[in-house]
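Every protein chain except one is present and positioned as in the full complex.
By letter and in written order, the chains are A, B and C; residue numbering begins at 1 in each of them.
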Amino acid sequence: MSTELLEQKFNEKIDQEVRIEPKDWMPEKYRKTLIRQISQHAHSEIVGMLPEANWITRAPSLRRKAAALAKVQDEAGHGLYLYSACETLGVERDDLLADLHSGKAKYSSIFNYPTLSWADMGAIGWLVDGAAIMNQVPLCRASYGPYARAMVRVCKEESFHQRQGYEIMLTLCKGSEAQKKMAQDALNRWWWPSLMMFGPTDADSKHTEQSMRWGIKRFTNDELRQKFVDVTIPQAEILGLTVPDKDLKWNEERGHYDFGEINWEEFFNVISGNGPCNKQRIDARKKAYDDGAWVREAANAYAEKKAKKKVA
Amino acid sequence: MSTELLEQKFNEKIDQEVRIEPKDWMPEKYRKTLIRQISQHAHSEIVGMLPEANWITRAPSLRRKAAALAKVQDEAGHGLYLYSACETLGVERDDLLADLHSGKAKYSSIFNYPTLSWADMGAIGWLVDGAAIMNQVPLCRASYGPYARAMVRVCKEESFHQRQGYEIMLTLCKGSEAQKKMAQDALNRWWWPSLMMFGPTDADSKHTEQSMRWGIKRFTNDELRQKFVDVTIPQAEILGLTVPDKDLKWNEERGHYDFGEINWEEFFNVISGNGPCNKQRIDARKKAYDDGAWVREAANAYAEKKAKKKVA
Amino acid sequence: MTDQNKFDYILQQADNCLILGQRLAEWCGHGPILEQDIALTNISLDLIGQARLFYQYAAEIQGEEKTEDDLAYLRDAWGFKNVLLVEQPNGDFGFTIMRQFLYDTFSCYFYEALMSSSDERLASIAAKSHKETLYHMKWSADWVIRLGDGTVESHNRVQQALNELWSYKDEIVIETSADSDALAAGYGVSLAELKEKRDAKITAVLEEATLSIPEGTYSHKGGKEGVHSEHLGYILADLQFLQRAYPGNEW
Partner (left out) sequence: MTDQNKFDYILQQADNCLILGQRLAEWCGHGPILEQDIALTNISLDLIGQARLFYQYAAEIQGEEKTEDDLAYLRDAWGFKNVLLVEQPNGDFGFTIMRQFLYDTFSCYFYEALMSSSDERLASIAAKSHKETLYHMKWSADWVIRLGDGTVESHNRVQQALNELWSYKDEIVIETSADSDALAAGYGVSLAELKEKRDAKITAVLEEATLSIPEGTYSHKGGKEGVHSEHLGYILADLQFLQRAYPGNEW
């Protein structure tokens, strides 16, 4: 079949919402875009382990410690599914990691912010996982099969994390003055970075149109961001916390909350490497990888020895 | 002059309590014994920094933190004087350190015990420095000049440390129940190791006789140990603490305290490397030395460059 | 307190679980392979879970209306009864594996025996924990073998870890008075019997791993009596900080 015919059949499948599977023909740009998007998501999961892992040893109760361990373990699991989904597109995990370590591949900028108090464990679950779910739920219907199936599992666990995070916030907000202050401080620091998680405004978003055409993006950045704000503000009210945005107010006419201008300078600064923790995060990942080289070599060497013995 | 004549003159000086100085003739065994004794003492000072440095970052008040820093700094200073005294006998500091790191040279076994609470900072000052002073004051009259002079400075500072340690204990013992418990726990752990600091019983002490003859030891181990017990028991009584020795009692007849049998098995175990922290201490010293290699090389390289420029 | 000895006996194992779980949690996000990062976190999670069951029971025995968290977060270092083995720093992956193996070969047989405890609550905690520990021991033993019989570097590293940890392996099977009283009272485990099984397992695995068994017989001890290494204070400074800084709060 000619490339044009293949492309036509591919587009028909997309239009009919038939899943593309690994062995199906796909345009090179589709494949590359998927690799970029899925690997970026996978990297976000494993880099995202770090800010939360930072509070496991200091979790304030055994129940919370166990929940935090389970949560970070889930994130590692998500990383695994997503790297596997990526591998179905013909790349190796090690190559993807190399791109992460070199800075060629991105991960969600939110994880370049530090976790400074226990309340950040609540705020991350509530806001960051909340925003992630907004982004990810539509991807359960993504056109690429392995990606969509991975996202179904991811989303199920993420919404559990989100509820858990909100419950941490609720406990703090019902607690002592210091705990309330901790919760408010966390909201102050995580609110704007969470809004930034939806990416640049639609006007500045370079991949949106093509990705929507291909069914690997279902809503625009601004649509999702608005939805997140609309869902989250009432939750903040229940907590009795103040969202750090003086322009925030309900717009009766639009049926949505209006909110203030995002500091895009900060956004692009963090993306370009100047976030509070960019270097720390990548250094931690690189160190884990480099320090683990001898372990991976040993595992391979042992597996080879075993295989040889079986043959002999 | 024949060796016999030199030796005779040397012995006369010793008998007349005339100081031996670096350029004077001395018997090779005297020199070796001094190097062993002084370097062991120097090593004890720098290894002895570690258990106390362990509580500086956790000192419970700024005043105590400053005092702890000053104290450990003094110990480093003592190390310096003593290494310098040793160098007058024709050895290099680096060679002495190599012997420490290889395990060939010893240091005071007391520093192989861990510091487990803030009260240990008190107990070490009170008991360990107290015992050290008993050992060291007579050495201010040691026959070898540089050693005797170093010991004068050391002893002056050590008695300040001893008072400071006792004052920490006093504060704890006047404090809360938890503080008193901390103090008693520290005394329980440090009492017997402090008695061991005077070395084996006279019957088992192999170097005593010759060293006393040479004026580099002035009292026997058992004499010093008895003196330490006699001085320390009334101090423990003032603190209201119980010395962990059921056989301890005043002997009217002897005019001394009787005390229980030392656990010599533990003593020899710790000396032979099985103390709780032997490996940790030597590893810390080796790591500091190895990690510092590039710094020492850089300092030398820079000094050479500078010297060359001056010549040119 | 209805039974001081049982309380002490339970704390020994509870503290082992908590402190080792805490140490393993330090690996979270820093493992050498993503799958092994998950395994380390999983074992940590199991250990914290075991600790909770023991602390809950201990708190009931104590009868002062205290909780699992009071026992974990508000005791001083000298009140902790864990063995020195579990508070040793993680070191490299090989060191962590060897420490884990030397612990798992205890805990697995310990729970196996404790399942026959005359105390039903202990027997039931043991039954649940034993299943978990079987998996832990399989994992750590497999890795000891893989690293020991892997490359020259991995062999040397894990041999070095074994040499360093050898003098920490026996404290856990040396009887304290809590241990002997528990055995006599019927709710405890015979450490002598346990040690035999354990030693056989250790020897078998080390041999398969082509590792040399160190000759030393000296054993560090003190942890079970509350005399720890300098590491424990730092572990507790992090572990307990929030509870200490904001006492009496719900989290």
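We adopt the following convention: contacts are C-beta pairs under 8 Å (C-beta built on N, C-alpha and C of every residue); 3 or more make two chains touch, one makes a residue touch a chain.
What you see is a predicted model, and the numbers here were worked out from it, not measured in a lab.
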Among B:5, B:18 or B:66, which residue is in touch with the absent chain?
-> B:66
Given B:5, B:18, B:238 or B:288, the residue that touches the chain left out of view is B:288
Any idea which of B:88, B:171, B:220 or B:235 touches the chain not displayed?
-> B:171
Which listed residue (B:35, B:50 or B:197) would be found touching the missing chain in the intact complex?
-> B:50
Residues belonging to chain B that touch the chain removed from view = 46, 49-50, 53, 56-66, 69-70, 72-73, 76-77, 79-80, 83, 118, 168, 171-172, 174-176, 178-179, 284, 287-289, 291-299, 301-302, 305
Just the residue numbers, please: which parts of chain A touch the chain that's not shown?
-> 51, 54, 58, 114-117, 178, 185, 189, 269, 274, 276-277, 279-280
Can you name the residues of chain C that touch the chain not displayed here?
-> 76, 234, 236-238, 240-241, 244-245, 247
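Criterion: only the chains that are shown with their structure count from here on.
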CA centroids of chain B and chain C: separation to the nearest Å works out as 37
Scan chain C for residues touching two or more other chains and write them down.
-> none
Scan chain B for residues touching two or more other chains and write them down.
-> none
